[in-house]
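Shown here: the complex without one of its protein chains, the others still in place.
Chain naming follows the written order as A, B and C, and within any one chain the residues start at number 1.
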Amino acid sequence: MVTSLVPTEDEVMLRDAARGFLQESSPVSAFRANRDAGRTYDSGLWKEMAQMGWTGVLLPEDAGGSDMGHRAAGILSEEMGEVLAASPFISTAVMAATALKGAANDRLTGIADGSSIYALAVDEGPKHAPLRTGLKAEKSGNAFRLSGRKVFVADGAAATRVLVLARTAGSPGEAEGLTLFDLDADRAGLSRSAKHTIDERDHAQLDFDAVEATGDDVVGEVDGGMAALATALKAGQAALSAELLGVSAGAFGMTTGYLKERKQFGRTIGSFQALQHRAAHLFSEIEITASAIANAGRMMDESPEDAEIAVSIAKARATQTAKLAVSEGVQMHGGIGMTDEFDMGFFMKRARVGAEWLGDYGYHAARVAAARSF
Amino acid sequence: MVTSLVPTEDEVMLRDAARGFLQESSPVSAFRANRDAGRTYDSGLWKEMAQMGWTGVLLPEDAGGSDMGHRAAGILSEEMGEVLAASPFISTAVMAATALKGAANDRLTGIADGSSIYALAVDEGPKHAPLRTGLKAEKSGNAFRLSGRKVFVADGAAATRVLVLARTAGSPGEAEGLTLFDLDADRAGLSRSAKHTIDERDHAQLDFDAVEATGDDVVGEVDGGMAALATALKAGQAALSAELLGVSAGAFGMTTGYLKERKQFGRTIGSFQALQHRAAHLFSEIEITASAIANAGRMMDESPEDAEIAVSIAKARATQTAKLAVSEGVQMHGGIGMTDEFDMGFFMKRARVGAEWLGDYGYHAARVAAARSF
Amino acid sequence: MASFSDDLDQFRSEVAAFIAEKCPQKLRDMPANERTICWGGKRFNFSCDEQRIWMENAAEVGLTAPRWPTEYGGAGLSRAQEKIFREEMAKANAPSPLESFGLWMLGPALLAFGTHEQKLKYLPEITNGRVRWCQGYSEPGAGSDLASVQTRAEDKGDHWVVNGSKIWTSYANKADWIFALVRTDREAPKHKGISFMLIDMEAEGVSTKPIKLISGASPFCETFFDNVTVPKTDDEGNSRIVGELNRGWDVAKHLLTHEREMIGGGGSGAAGGILGSRSLGAFIDTLDETLMDDPVIRSQTMELEIDTLAMGMTLERYKDMAKQGGVGHASAMLKYAGTELNKRRYEVLMSITGSEGVEWDGEHGSLAPEWLRTKANSIEGGTSEVMLDILSKRVLELPSS
Partner (left out) sequence: MASFSDDLDQFRSEVAAFIAEKCPQKLRDMPANERTICWGGKRFNFSCDEQRIWMENAAEVGLTAPRWPTEYGGAGLSRAQEKIFREEMAKANAPSPLESFGLWMLGPALLAFGTHEQKLKYLPEITNGRVRWCQGYSEPGAGSDLASVQTRAEDKGDHWVVNGSKIWTSYANKADWIFALVRTDREAPKHKGISFMLIDMEAEGVSTKPIKLISGASPFCETFFDNVTVPKTDDEGNSRIVGELNRGWDVAKHLLTHEREMIGGGGSGAAGGILGSRSLGAFIDTLDETLMDDPVIRSQTMELEIDTLAMGMTLERYKDMAKQGGVGHASAMLKYAGTELNKRRYEVLMSITGSEGVEWDGEHGSLAPEWLRTKANSIEGGTSEVMLDILSKRVLELPSS
């Protein structure tokens, strides 16, 4: 049983501050400008986030962090989702920060001050499946040689460092024998190709051609990489769920606004009961998902080792709710919702990418089922 | 590709005649009276059905049948479903008649003239699974000795004869080694206990305690019982789907009628757009299911060996459509729909039993998937 | 009357000790079901002596109404204390000492709208289990349109004469008193002219008739008022009307919010019924394990497990929000989502149990009636449609047509 899911005063203040900042510095129009300019994220915004302590949200103060915790990271992610603010926040400030918690302080300070951008390279196929990792890290003396391919690496093109999961023993499908490496993104033999995804953010394919790594590059234990990674993934999933809740709320806000303004057949369309009931249903779904998001953040803060089911409930719900919110958003806007000139499509596209990243609905539903023993 | 799914002139006439007869002789109030009197079906109605040739709908004229075919049987079933007319029609006139097609004429004339009531005893667990049959028929000389239990045997208490699927070889799960027996329901060692099901119809548990059978009792080949049974089951599934379409239409008709009459908040409730859209959606579902029902009947008439996918589409759709129709029916009627005094609950209960009988949604969905090679 | 510590840890040990001492072991060993609920009232048949003893012991320290003020028979606990009390009861497997519409509905109405004297008179009778109340809102033919009250109370100087009928009056045939909406001004607009009246079920002219549902026998009744005389004030001078005359709609609205939250709770993890405190997945495990090989059943079950757990979190969150300042009309969401979820849950239960589930008296005998009964959850206490109307108009502020 976690602490109350109602936000604390600090959390309310954090949300208000984040909202004020993002609406000013990164409204959806900024995302559009980035897209039109071919920028996958705004490096200026990222610097400002660092100055406000967002990049250090999960880092201890002695590493330059603000140590606000996972629920706070979720609140920030949610607000970013609501305005579609693109940044390597989840990859770097949430997942890498969690994975490297025990690492040397210089790694952490780079995250806290915004100078490092981390990408997490896990998946090798179109579906999230860490254990299916086949990318080989062959041991030769004290060193390793990494060969293989990683796909759908969020923030992989912009990253200065890459956390890569490699197989040092066993075969794909096994949880043992995986090792997590922390590499400079420019290391010889590592080539990165940016992919053009529908959400217009940074996703890359990483090809490892006998990339050299040493024992110093290993995070945690050799063959025991899932230990460090598992918590990082949960942290990322919780934050991404929060972002998707923000995407839902952003799309829903646009939609109810439109329902109140738009006139058709001589009436404000929001007065049509069929649309009202669908909007009210969507409101209910968003509220229920919001509870799951808050709960996942609380669990990550209070009892991360038991948080798996809470996180998976959050990601499963957030995925479905966002899908409903953007579908209803486009449909209720009618033709204008389909035009590129209008922002609703951006929400739909981000919701789709977010649905896949770090495990889709079925992946997380299966984890919930396993946790509930069926 | 089947003949047009639009009814022929003969089919229109058959439907009109059936509707006229059933509304007169077997309105829903008759079902209520039967229920209140503890009668699972109306033997007088059954006799009249025989006189009109309904019991012989699938039998050749030289066996006293009317040989109208499966589409016609579907039309009759649908009309019966619409008024909840309870009878052993599907068990006897559809499934037994199909299974016994090649049998001696005296068996068939008993069906055609209404004097025989057949029940088909297949399932042994809560889910439809013919291949899981474990009821043993041990061979001793020329005879067999049947031992085991059959459950959810529709019309099993009233039946004069029982078609029972038994295992003569192999083990549960295998298609081979099953034999179909045609037994007198009073045979020594066969005990029947009526179960009180929510649809208030005849469903029984049959216990076989060393029931003797001879080679003459075998339908088709020993160990090859599924050959005869498979077509009979498809015929039953097609007819049951049609009945469920009728149940849907009956519930929907009551509901739209109520929407046009009932006033609340100073308005006819059918003028509320949210209810209108749900009613229109339900109409669409019913129309689409109607196509699948007509198609299944046509396929059974024209190419029964290829009809499996058509029948499974029909049963899957009919199950879901009926569930939606009765749920919306109760909800849109409000409190009165929940009272026993009102008929809507009868439709809901029959829809639930029909959903399970002869394979539920998942059973038929899996058959469609298999037929489409995935 | 015992008084409890404000310190939560100390409170926990005090209340645990209280339960251990005052709730007879025999009662705690009994399996809980519909028939073991303690309703109280003049004509109540206790299922055993221990049930009566536990009710009286709890009432003595106000724990039949943990959060009500002590002066009115409650224990004056905070929400945090109440939570602990319920946790400790669950731990000790102690049943609720008393349930009633008096505790759930009339009490909250009186606390919000009653006079001090009314509270002093009626509330202790509720907390000590001596008087059982029922609710008279709906009327035949009116459905969700609660404000279209036709039951009328004619002003005859020092008394009212009530005529009309109410429907869906749960346990009216077992209740001592009824709180009812009656029309006291027939000229006023629909939502005005209604009063919230307290009527003795033993008064001449009151009669009841049980309602049979599609799920079988039910606690619901129709209640008829045939020239029933209701004094304007009782012997102690207390008005038989709660709140202002002709302003009963305000009281009713207040209570509807309460009722919604209660029914919405049906969707939470602890739904009772055939599942008890088990998850859907755990229940399926007790059946044929090959069921879960069916991808349709498996995916539906996973979805329901997720939604049920998320709904449970939402109920907790809303309770905490209510404590911190209220959730207002958004509570309609709990009612809507909780009852719709529960209906989906029972559809899957019926699917899982297959041909056994459709028997009235088979292995899962209670399932079919429970399943059918869930269909009423989204109707009673305001239909899902009314909830969606409330959400769209009051919370989302979408325009009226």
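Rule of thumb we're sticking to: contacts are C-beta pairs under 8 Å (C-beta built on N, C-alpha and C of every residue); 3 or more make two chains touch, one makes a residue touch a chain.
These figures come from a predicted structure and were not determined experimentally.
Of the residues in chain C, those that touch the hidden partner chain are 295-296, 298-300, 302, 401. Residues of chain A in contact with the chain left out of this view: 123, 125-128, 151-152, 195-199, 203, 264-265, 272, 274-275, 323, 327, 330-331, 334-341, 344-345, 348-349, 352-353, 355-357, 360-363, 365-366. By the touch definition given at the top, chain B reaches the unshown chain through residues 4-6, 256, 259-260, 267-268, 270-273, 275-277, 279-281, 283-285, 287-292, 294-295, 309, 313, 316-317, 362, 365-366, 368-369, 372-374.
The rule we apply is simple: only the chains that are shown with their structure count from here on.
Rounded to whole angstrom units, the spacing between the C-alpha centres of chain B and chain C is 42. Separating the centre of chain A from that of chain C, both taken as means of CA atoms, is a distance of 42 Å. Shared interface positions of chain A, i.e. residues touching 2 or more other chains, are given as 272-273, 276-277. Residue positions of chain C touching 2 or more other chains: 385, 388.
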